[in-house]
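Take a look at this one; I'll ask things after.
For this view, one protein chain was removed and the others were kept in their places.
Our next item is chain A:
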Amino acid sequence: MLTIFKLYGTGVLHDRNLGQVHFKDSKGNLLKTIEANEGDDLLSIAHEHDIDLEGACEGSVACSTCHVILTPEHYDLLPEPEDDENDMLDMAFGLTDTSRLGCQVQLTRELDGMVATLPSATRNMFVDGKKPTHH
């Protein structure tokens, strides 16, 4: 009985945590490595962890400001973008063959280790050592 309970306990914890996502700036510098959980999308976890990724329309596929560039092997694992996402990607700055809207990238276990690079037009700045609070 104890054994079964313990295994179950470990299984629940293990399922929630899906692995790591690495956010990089346009020059390839690592901004942050984040532990992703079930149901997270890239925009939400970026905001939770103070990555400066815009989301002007708050994830409703009405803008292109959460545009990220993914590593090709992870891009290929994702389902194809729908028409509405592709319509917004048409207008994204610095669009690449492995670009997606961050709000539409749902994290799964097989995406462990994925790198999400912010495109070059995104601005990141801070006053010496002090980061502005991200809302």
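In this text, a contact is a pair of C-beta atoms (placed from the backbone, for glycine too) under 8 Å apart; a residue touches a chain by one contact, two chains touch by 3 or more; residues count from 1.
Convention: contacts and distances are computed from a predicted model.
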| item | value |
| --- | --- |
| Among "Trafficking protein particle complex subunit 6B", "Ribosomal RNA-processing protein 43", "Spermatogenesis-defective protein 39 homolog" or "NADPH-adrenodoxin reductase", the UniProt name of the subunit that does not appear here | "NADPH-adrenodoxin reductase" |
| Candidates A:18, A:45, A:69 or A:88 - the one touching the absent chain | A:88 |
| Chain A, residues in touch with the chain not shown (by the definition above) | 25, 27, 29, 31, 54, 56-58, 60-65, 83-84, 86-88, 90-93, 95, 121, 123-128, 135 |
